[in-house]
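Okay, so here's the structure we're looking at.
Missing here: one protein chain of the complex. Every other protein chain is in place.
Let's turn to chain A:
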Amino acid sequence: MELADRAVGFLLSFISLSIFTYYTFWVIILPFVDSDNFIHNYFLPQEYAILIPVCAGVVLLCLLCMFIGFVMLKSKKKMA
């Protein structure tokens, strides 16, 4: 049981660390590198650095509102 917990915890922290390093590289280090360096092939164009977090935030907000509405509807149906 605790092995599954530890595996999930490790996976979560690994994902968060990798996202953090990729995003730091993308936003902070890459603009200072010459534009014909080979490292630019591994990173998407810089507009996506803004688009992807904003889209993810909007999707998260939508999911949250849907969940709240769903729970409210279910509780109202149970009361009636």
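Note that in this section contacts are C-beta pairs under 8 Å (C-beta built on N, C-alpha and C of every residue); 3 or more make two chains touch, one makes a residue touch a chain; residues count from 1.
Following the convention adopted for this analysis, contacts and distances are computed from a predicted model.
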For the chain that is missing from this picture, which UniProt protein name fits: "Exosome complex component RRP41", "Dolichol-phosphate mannosyltransferase subunit 3", "Transcription factor bHLH60" or "Acetolactate synthase small subunit"? "Dolichol-phosphate mannosyltransferase subunit 3"
For the chain that got dropped from the picture, name the residues of chain A it touches. 1-2, 5-6, 8-17, 19-20, 23-24, 27-28, 31, 49-50, 53-54
